[in-house]
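The structure is given below, and queries will be raised subsequently.
All protein chains of the complex are present and in place, except for one that has been dropped.
In this document, chain identifiers A and B correspond to the written order of the chains, with residue numbering beginning at 1 in each.
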Amino acid sequence: MPHLHLEYTANLPGLAVEKTLLRLNNVLMASGQFGSEFDIKSRAVKVETFQVGTSLSPRGFIAVKLSLLSGRSPQVKTQLSESLLAALQDQCEWPADIQVQLSVLLVDMDRDSYSKVVIG
Amino acid sequence: MPHLHLEYTANLPGLAVEKTLLRLNNVLMASGQFGSEFDIKSRAVKVETFQVGTSLSPRGFIAVKLSLLSGRSPQVKTQLSESLLAALQDQCEWPADIQVQLSVLLVDMDRDSYSKVVIG
Partner (left out) sequence: MPHLHLEYTANLPGLAVEKTLLRLNNVLMASGQFGSEFDIKSRAVKVETFQVGTSLSPRGFIAVKLSLLSGRSPQVKTQLSESLLAALQDQCEWPADIQVQLSVLLVDMDRDSYSKVVIG
């Protein structure tokens, strides 16, 4: 906890994905909401097959999902979401000819049935 | 909003994935539930490693997840789910020797902490 998933469409070659993940993890740590930096598990997936809307205009997206153990306040969640979105906007020289949608979603994970172990 | 995820197992070569995404997006627009076609962000992922059940019979699946901002009625959600499933069934010459399970799941996204920006 937390888990972060980042999906990005394949038409955004200007996105430095690994650097972006590190940046987002630093944003999460700076929020003061998480005790240990190594708890933050983030991954990125390039989306090769996608369709935005019903037109064939060049479009792309980056979708971030942050999953937290349940119990945080709506205010905290909104703040985390906005902080991630703000950081994300700085991470790419956005292509001039593609409409890109950036979004951040927060998801509660059921605390009672979440189980975890650390090896090594 | 909305986000659509389609997973399909690698043993379904008859599935025209890009055409299917466009078809599903058109189904969503035709529902009248969404204001702007470009809001619909859909992606497909081929699942190379999978196991259906505990036998080694040839099986596959397509799993669609539609994520909506919270607030829609159960009736609307059921109707969207059934419309997507119906459209999906037409999208493939299903292999004769593989049992294929198609499913559609609807997920509410927390409206208060969802943030978004459009670039370009």
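Throughout what follows, a residue touches a chain if its C-beta (ideal position, glycine included) is under 8 Å from a C-beta of that chain, and two chains touch if they have at least 3 such contacts.
If you're wondering where the values come from, they're calculated on a predicted model, not measured in any experiment.
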Requested in this report: Would you mind spotting which of B:29, B:98 or B:119 touches the chain that isn't drawn?
Outcome: B:98
Requested in this report: In the full complex, which bits of subunit A touch the chain not displayed? Write them out.
Outcome: 1, 3, 17-18, 21-22, 25-26, 29, 36-46, 67, 109-110, 112-120
Report task. Determine and list the subunit B residues touching the chain excluded from the picture. Result -> 7, 9, 45, 47, 49-55, 57, 59, 61, 63, 74, 77-78, 80-82, 84-85, 89, 94-108
